[in-house]
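One protein chain is absent from this view; the other protein chains keep their places.
Let's turn to subunit A:
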Amino acid sequence: MPRDYKEWDKVDIDAELEKLDNSETKKEATKRKDHHLIPQIDTAGLTEEEKERKANREKDKGNEAFRSHDFEESVTYYSRSISLMPNAASFNNRALAYLKLESWDKAIKDCNKVLSFEADNIKALLRRGTAFKSKKDFKKAVADFDKVLAMEPNNKKAEALLSECQKELELEEKTRQEKGGRRMVIEEVESEDDEEDLEHIEAEKPLINGHSERKETESNPVLNMVSSDVATSSQTSNPSEVDQNELPPSCSSSQESATAALLSGETEECWNDTQTQCSSLESLNKPSPMVSDTDNTDPSALPSSAEVLPLTESSTPDIASSPKTQTPSSAPLQPESTTQTTSEQDSNLNHFIRPKFIQKFLPPDVQRLKDEGNQLFRSGQYGDAMTHYSTAISALEKETDQKVHLSVLLSNRAACHLKTGNCVEAVKDCKMSLQYVPHSLKPILRRAAAYEALERYADAYVDYKHAISIDKSADQAHQGASRCQSSLQTMHGAKTWREKIPPLVLVQPWEIPIIEDEAGLHRSMSSSISLSGQCTEKPAAAESQKVSSPQQLASTETGVTLATSSKSKLTPESSEMKTSSDEDFEDVKARGNLFVQKGQYAEAIDCYNKCIALKPDQVASYTNRALCYLKLNQANEAATDCERALQMEPKNPKALYRRALARKMSHQYKLSLQDLVELLKLEPRNTAAQKEMDMVKKVYKEELEKLKQKKVTENETKVRKRMKIEEVDDDEDDDKPARGKGSEKSKSQNKSRVLSGSKSKSSNGRVSNGSSQFPETSSAQDQQVAPPIAPRLMKTTPYEFCQAWNSLKPCQGVQPYAEILKQLSPADLPSVISNKLDGQMLQIIVKCVHEEMVLKGENDRGYEILNNLCEVPRFSTVSMFMSGKEKKEVSSVLAILSKTPSSAYSSSDIARLKSRYSVK
């Protein structure tokens, strides 16, 4: 095409036009390429006036583009205007455009610029506040809105936004208070040694849940043969042991029901149940014959667990190949048989091993790139995130052993592509990602989403189905599959559409690979490569570990050590940890912290044991171990650890605090209070300690009051409550081992309960399967039995009062109600109750006055309450409907009052009250 003017003359326009006319549609199809505006204008050679003119015009264009919702164009024009002549208005407008584009950071930057020009530009403040709010930085947002309101007290928008922010803040605060510890912990996890990115963690979550479930249920058949102690210990052991257990979920779920039945106590029946169920599974799954085999041996195994193991080994190669469930349990009982199993393992490994991947630590620069990428992705700057991921990927591609990270990064980049609408690239990235690590959920879901956006519903459907077969609980996949199905049906007809889709990918659970950190953490994701090399290494490690485990056995309690030994086997490095104590110490301690994070306290205790063995002079090991004992409700051990720590460092606040907790746990309230007082002397601002002290005082008081009626169950609930508070506090301590995520946490609590339950049982000498495994149920009952404690009224407002009053609904007695009434001054009653008075409330109040005050001699207060109750707005109406019983109660109260003379009232007052309550 001619662009030179002379060339124009040579062009035969008409011919050209005609030619192009004919091929117009073709040309349109190829679509013109958009030429983007340059966001900068060369200002060279322009006078100030010209610049101003032009800047204004560009700003106008920006405004127009903004009005037509073409925000990107408007940003370009504002940028052009700014490049000509930077002024507040353009920056301010661009900030708004960025807000619309949800580029919060850029918007904030522009607002800052405006505010540097004009410190009290209300619009800029509002916009920055909005940006902060959207970034969930509510504190800064509130600050901005406050500033606006200080300047313009009637600014409606600012008011609305401010109240929204405050609500959010409150909510945040609330969640922090309730389970805030967890949130903090997650941050710590990210900053510390957990190499996984956000996405990874998300992907794992459902799977981990699945694991814990499966683990418990799967291990149960085996466990039931052995003693309950063993059962609980293997339940607490690392989830990875499940990974090698080949039972498919369908099988395990049926077993779950079986074990549930088992736990009801009818043992014999259950054996039959499991047998029948397992045999019914035979046809379903390959491994199931082995399972049924094991079950057949069960009855014989029941009398002594020692016999079981050889049998299971010989008959079931799959269980043999997963020594972790078996070997630890057998270790204390039958050392010879375990060695047997390990030797057998090698031969059995080749068949049903879940493929496994070792996840290497990322090089620091790549890690940084990835983190930045994640950050950018979260803030919505997908383009930038994409470039970060791309550089990270190109760096990793050179290395051969970074398959997992490559897969994750590719999957992340695919997410960026998805967000920017570049679905074709997203599909490409997902494919690559799956090449590295097949059957991983995230890339499959993303590819499905991309296919769906590309309207390739058949492919999308296949991918969604694939995702479902990997993780049944993936909501996204279910929804997507149904969406695709409906659009496929409309496309191909309701009956024939299935013929038009490519074959579905169905994944057996054993195909889903495990991903293993260098730190020894297991993640379930995927890989198809069978790492026989690694697998053979592992048994070796296990063996060497087994040698060392007996020593540990001696030192700690059985339940714990069992878990310990099983645990230590899971970490390949642990076998090499004999030399260079310094390094090892840090290493082991870190690992211990990691276990605490994940809620595996028993394993953590083991790690700290090693720490102490390596370096007995470290206070932290003791305090940390004390924490673990606390979590496991082993108050005495915790206390001794704390004492040791305090011997070394008399003013260690953590040790003091934990000893207080431990002592409280063992009902030594006085000592506990002493500790807390001392701690508060050291750290007057330790809110956790303060709260704890209040709590202990209260409990102590109660304890003294009803020393006789106190029950063990009540005690347990208290313990649980205390644990909760303790968690929150932990996060305030900084060098404390961080804890895992919510799901894991609840799991860990379960576990600790399980442990304590089993412990108590074993100490009682009862070895009954059913009851020992379900301490949860009993504790749930405990909770109901425990009387609620009257909440404290912070303010005497109607709202607070109603909240407090209603919170007591489930409780039977009137005592807590009386507590509330005692917190109020009787004169406040009319204002506090306001128009909320109803028959039930009146009844309860009268009862309170009768039973809790007048009968206990608090006549004056009783009178005051009754007197003021008459002033409550709806009293006259409500009192009309008083039952005879209630009236009797009132009259008896008044009778008592009239009998006992007082300065607060006279007989005429009583008479007046009688008439008000319309009693004789």
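The definition used in the following text is that a contact is a pair of C-beta atoms (placed from the backbone, for glycine too) under 8 Å apart; a residue touches a chain by one contact, two chains touch by 3 or more; residues count from 1.
The rule is short, and it goes like this: contacts and distances are computed from a predicted model.
Looking at the choices "Dynein axonemal assembly factor 10", "DNA polymerase epsilon subunit 3", "BHLH domain-containing protein" or "Actin-related protein 5", the name in the UniProt record of the chain not drawn here is "Dynein axonemal assembly factor 10". Checked against the full complex, the one of A:Glu73, A:Asp144 or A:Asp587 touching the unshown chain is A:Glu73.
When you scan A:Glu50, A:Glu173 or A:Asp838 for touch with the missing chain, the hit is A:Glu50. Within the set A:Glu170, A:Glu455, A:Asp838 or A:Glu871, the residue that contacts the chain not displayed is A:Glu455.
Within the complete assembly, residues 1-3, 5, 8-9, 11, 13-14, 16-18, 20-21, 24-25, 27-29, 32, 34-35, 37-38, 50, 53-54, 57, 60-61, 63-65, 67-70, 73, 455 of subunit A touch the chain that is not shown.
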